[in-house]
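Below you'll find the structure, written out as structure tokens, and then a few comments.
For this depiction, one protein chain was excluded, whereas all remaining protein chains were kept in their positions.
== subunit A ==
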Amino acid sequence: MADLTRDDVAHLAGLARIDLSDAELDRMVGELGVILEAVATVQQAPITDVEPMSHPMPIVNVTRPDVVRDCLTPQEALAGAPESEQQRFSVPRILDEE
């Protein structure tokens, strides 16, 4: 098993979109190391040729009749928005400036 380095954790935090502080990174490297060592024991279980199980029951697709039904009003849908404008969610810029 590969040990997690501080750089690894910083990279993962970036993927997870969490802007960890230096102090948080320092602490989390150690904690994650201990947890990873414990959870890695799954690899010692007799799992060769075992079918993975993603869900406790057979999953079937569920559909409904294509008819109009009650839904949220625009005001309700936007009620929790940090910012809204013209009946839309208002968000920070999504493209780089260059």
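Here, a residue touches a chain if its C-beta (ideal position, glycine included) is under 8 Å from a C-beta of that chain, and two chains touch if they have at least 3 such contacts; residues count from 1.
One rule holds for everything that comes next: contacts and distances are computed from a predicted model.
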Absent chain [UniProt protein name; select from "Electron transfer flavoprotein subunit beta", "FAD-linked oxidase C-terminal domain-containing protein", "Probable membrane transporter protein" or "Glutamyl-tRNA(Gln) amidotransferase subunit A"]: "Glutamyl-tRNA(Gln) amidotransferase subunit A"
Interface with the unshown chain - residue positions in subunit A: 1, 4, 8-9, 12-21, 24, 28, 31-32, 34-36, 38-47, 50-57, 59, 61-62, 64, 72, 76-77, 79-83, 89, 91-97
